[in-house]
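All protein chains of the complex are present and in place, except for one that has been dropped.
Then we have subunit A:
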């Protein structure tokens, strides 16, 4: 939508000043906090504990992924020993494009709308 030419020099200076002091980030960034010794110590402790918590979470998640990967690899090895044709079919990338949009990965919690029994592909 083509805008009309801007109004003559950005409107009234007083309005501009009022808007600046009401809304502009330069006037409204909170000043850097200064903590006393004990306050800073508590902040530091909480920060360290949070980092420990996140680290434990990350290690747990990575461990789970590692186990899953190893299981996939072992399963493929078993399949290879059992049946060569099925193995080759399983690992083949032929005619495999991207993932279908309807594909769902396992989630921790069920969907909000429940199971859609009326879903059809077309």
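Brief remarks on what is shown
Following the convention adopted for this analysis, a contact is a pair of C-beta atoms (placed from the backbone, for glycine too) under 8 Å apart; a residue touches a chain by one contact, two chains touch by 3 or more; residues count from 1.
One rule holds in what follows: contacts and distances are computed from a predicted model.
The unshown chain of the complex is recorded in UniProt as "Phosphatidylethanolamine-binding protein", chosen from "Origin recognition complex subunit 5", "Phosphatidylethanolamine-binding protein", "Calcineurin subunit B" or "Autophagy protein 5".
Check A:22, A:38 or A:101 against the missing chain and you find that the one touching it is A:38. The hidden chain makes contact, of the residues A:52, A:72 or A:86, with A:52. If you put the missing chain back, the residues of subunit A touching it would be 37-38, 41-42, 44-46, 48-50, 52-53, 56.
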